[in-house]
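Pasting a structure here, questions to come.
Of the protein chains in this complex, all but one are displayed in their positions.
Chain IDs A, B and C follow the sequence of writing; residue 1 opens each chain.
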Amino acid sequence: MSITVGIQGASGYTGGELVRLLARDPDIEIKFVTSQRFAGQPMSAIFPHLTSGPDLVCTPLNDLSGVADCDLVFCALPHVTSMEVVPEILQRGARVVDLSADFRLTDKDVYQKWYGESHKASQLLMEAVYGLPELVDRSKIKNTRLVANPGCYPTSVLLALAPLMGDILIDLNTIVIDSKSGTSGAGRSPSQGTLFSEVNEGFRSYKAVGHRHTPEIEQGLQQLSGEKLNVRFSPHLLPQSRGILTTCHVRPNVEKSGDEWQNLFNDFYANEEFVRVLEPGNLPSTNYVRGSNYCYISVIPDLRTGWLVVVATIDNLVKGAAGQAIQNMNIMLGRKEGAGIEQLPLFP
Amino acid sequence: MSITVGIQGASGYTGGELVRLLARDPDIEIKFVTSQRFAGQPMSAIFPHLTSGPDLVCTPLNDLSGVADCDLVFCALPHVTSMEVVPEILQRGARVVDLSADFRLTDKDVYQKWYGESHKASQLLMEAVYGLPELVDRSKIKNTRLVANPGCYPTSVLLALAPLMGDILIDLNTIVIDSKSGTSGAGRSPSQGTLFSEVNEGFRSYKAVGHRHTPEIEQGLQQLSGEKLNVRFSPHLLPQSRGILTTCHVRPNVEKSGDEWQNLFNDFYANEEFVRVLEPGNLPSTNYVRGSNYCYISVIPDLRTGWLVVVATIDNLVKGAAGQAIQNMNIMLGRKEGAGIEQLPLFP
Amino acid sequence: MSITVGIQGASGYTGGELVRLLARDPDIEIKFVTSQRFAGQPMSAIFPHLTSGPDLVCTPLNDLSGVADCDLVFCALPHVTSMEVVPEILQRGARVVDLSADFRLTDKDVYQKWYGESHKASQLLMEAVYGLPELVDRSKIKNTRLVANPGCYPTSVLLALAPLMGDILIDLNTIVIDSKSGTSGAGRSPSQGTLFSEVNEGFRSYKAVGHRHTPEIEQGLQQLSGEKLNVRFSPHLLPQSRGILTTCHVRPNVEKSGDEWQNLFNDFYANEEFVRVLEPGNLPSTNYVRGSNYCYISVIPDLRTGWLVVVATIDNLVKGAAGQAIQNMNIMLGRKEGAGIEQLPLFP
Partner (left out) sequence: MSITVGIQGASGYTGGELVRLLARDPDIEIKFVTSQRFAGQPMSAIFPHLTSGPDLVCTPLNDLSGVADCDLVFCALPHVTSMEVVPEILQRGARVVDLSADFRLTDKDVYQKWYGESHKASQLLMEAVYGLPELVDRSKIKNTRLVANPGCYPTSVLLALAPLMGDILIDLNTIVIDSKSGTSGAGRSPSQGTLFSEVNEGFRSYKAVGHRHTPEIEQGLQQLSGEKLNVRFSPHLLPQSRGILTTCHVRPNVEKSGDEWQNLFNDFYANEEFVRVLEPGNLPSTNYVRGSNYCYISVIPDLRTGWLVVVATIDNLVKGAAGQAIQNMNIMLGRKEGAGIEQLPLFP
């Protein structure tokens, strides 16, 4: 079996990560890669770590001539840019995993409110499936032409809180989410704020209110719980390149012992390859999952105060982007779900 | 004028920081330094960065012969060890700024519950003054023999939330405090968990529930508000050496505009040299205060959800330890409060 | 085909790296792992990143009962400890890749001089093959019972300088080697010097003269050149976890243009899967090879002064340890040389 894929937007960190993971997969053939800034350049010049990968030269974004040869195209483009090109790719017959924010929100008005742009392909919003495999009906992913790959923060939050949502075990009006991300989430474009000299020894708060992943988190939790809600969400920038760690502080509306909370989470993810609920006494660290598609979760009741703490960590470029995109591709194309993304984490 | 001081426990990071700050102060003379592990060694061997500082050789902890020559002794010892030696120092006539946890909690039963040890000098608990100058009656600091220097996390939390406490502007049952600290807070003793290889690219959660600074935070907020309360508090370990950044998520019980919250904080700290309320649009970074005694605070209303976010950052070794200790010393001895600790932060 | 292996000393970083790489190899079965400090503990407790790996529990070092089931045993033990156990393993019929220094030096007196211990298994020194596949006769590796896996610094140095040695194109008395290593090379045992707080923002010189890898480097260069020589070698400790970058400053005794030097290196490594000679204008960075078995090399003539600079980088835990050990195993057992170690580097 051979699967043919293309990558739109291959010169960002997510694009590089897609190539890293796909290039060693014996069943995958990368037919084309595109880049606006680096059109005409080989991937090995853009990313020296890919020197031993396949010979790939970036074509311009608007060159869609290779799409017809592909079973599936990954779009790792900025938002807005993505919705300008996805309809055309679908029309040419390839299926799409879109890694931008453009098809994640089901309501085009919510999109416009948070992203400041009117949606240019809203006809696809009904069709797009939110690709968080552990939490959605996998048959929908299997059968759609268009998967909206979740954001990195939302992936960590939704996996952390999902076990609490179905039976609404917590107060939906007191969800506090405090997230921390490595700098690769800010992309590879030069900016003063992400220079090494500014970031090292310089942990900081950013977008303490109003981060664009907020509506995606709320939409996901609403779908899981069936209830309207909003969340208190603040992200922070870590002095490290990879990794997201999210700490959720929530208030249970039922009484459970530590063991019961633990069992609830264990059972919820019992059949999931990529989610690990840590044993009591262990807490997640971003370098336990680095370079891998795993999500590690701890659930800790604060018996004294009646709160519950759930901590989750992922690699923002893998489970938070490229790895999850491949996981979705595997489901769409009927492959083993973990094919090509089963590497163990790199530690230290 | 010349002030004579001694330092008990000079070989830890806090001890080194005290020497760094005191050694260049023309009005201070360090009469002795002690260390259990490094007795007999010069400070320049323990801390090569102090090579150009005064010639100081560590004597053993239990050698109190130098106390009689001192106006004031800083105790930078581990908890328990400190309460074993402080009474004797006071008896020999020196005043004390104690940087351990031993005299911070006013209730010896609370101490025993959280620290697992019965208090050995509880007769001093009434007398000890909690030395957070911006938030307590400075005349009490001025007149006491014994100042309990606040913990690093509590300093950041109490400065962040104090403006909201006097009139109880927030729901006291929904205080969520998510703190992040550099590794110097874990001390200089070798341990696997704080090795560079374990920490770099390895942001992590630790003590997600039950950190010992929790009762100190609650005691401080209770004194400020006059009400019983408890807090949801989780610390995290940053891949950086210095700095604490604390994000408080709280629920106001009054309606205020962004400007009004800003003005409230501005007014509260208008006369404080070491606390800076950042202008709207700016958020704190740990490297804005590194190496200095400053605390930077931002207050951001989340108008959509009705929450309020307060972010504060300090250098855990300065405003969170040695710098604040010197600030207390200055008040106790009638010096200008900022004498010797007015260095601007080191950036980058 | 199924290969059975054991790992002696699995709780250090090199041991963890062996498990990471071997655990996902469909043709490999790990029969046992041992650890002195952590006997009785599962690998997932020692290394949480291996939670999704095979269920392995450490047995004590001296429990060799599993050896009989193994085709090959990796010894990732400290020096001295290794030579105490390797003879027994061989006797029980397994072949050995030894990652310690114990069988690298062919002369037991040189060993004693640099390691301060008399050799306890010198009868094996003749038989042991130095396993740097790109530079030795691979048939020797294939046919031996015992491979001495090269040190991390020597691997980087010998790959950098080998193309210059055969025809002795440089002055053998003016070889200056300035190496820099990440902290994982110092191991996982707690020590003050490798604490995060000591290392971050704290690049340093260590063992500026007399590092134990010096005789291994000299032996390797002597074997390549057929001449006696010594080298000026100084290592340094980087504020990063993984990676070695070695800068060699040498004096050619022939005149060549930049292109000629480049071609010399290109030709030398033309058929090597794991060595990449970078195009002129590019220079190595440790994160171009992180997590992979690749070595990147640049050769740059300093035409103005007549010196030649050769820079090489490897991941100290992969090509400098576990990856190269597996490469040797593959050769010994007749597998494809790159089997199981062809992952592309992890960047960023």
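As a convention for this text, a residue touches a chain if its C-beta (ideal position, glycine included) is under 8 Å from a C-beta of that chain, and two chains touch if they have at least 3 such contacts.
All of these numbers come straight from a predicted model, not from anything done at the bench.
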| item | value |
| --- | --- |
| Residue touching the undisplayed chain, where the options are C:E201, C:E227, C:E260 or C:E279 | C:E201 |
| Of C:S35, C:S100 or C:Q240, the residue in touch with the unshown chain | C:Q240 |
| Option from C:R290, C:K319 or C:R335 whose C-beta touches the chain left out | C:R290 |
| Chain not shown, touching residues in chain A | 13, 182-184, 186, 188-192, 194-201, 239-241 |
| Interface with the unshown chain - residue positions in chain C | 174, 176, 178, 180, 182, 197-198, 200-206, 208-210, 230-232, 234, 236, 238-243, 245, 247, 249, 283-288, 290, 298, 300-305, 307, 309, 311, 348 |
| Touch list for chain B against the chain that is not drawn | 13, 16, 19-20, 23-24, 47-53, 184, 200-201, 241-242, 273, 276, 278, 282, 285, 287-292, 294, 296, 342-348 |
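As a convention for this text, only the chains that are shown with their structure count from here on.
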| item | value |
| --- | --- |
| Chain nearest the overall C-alpha centroid of the shown protein atoms | A |
| Chain A-chain B separation of Cα centroids, rounded to whole Å | 38 |
| Distance from chain C to chain B - Cα centre to Cα centre, in angstrom | 46 |
| Contacts with 2+ other chains: residues of chain B | 182, 197-198, 200-201, 239-241 |
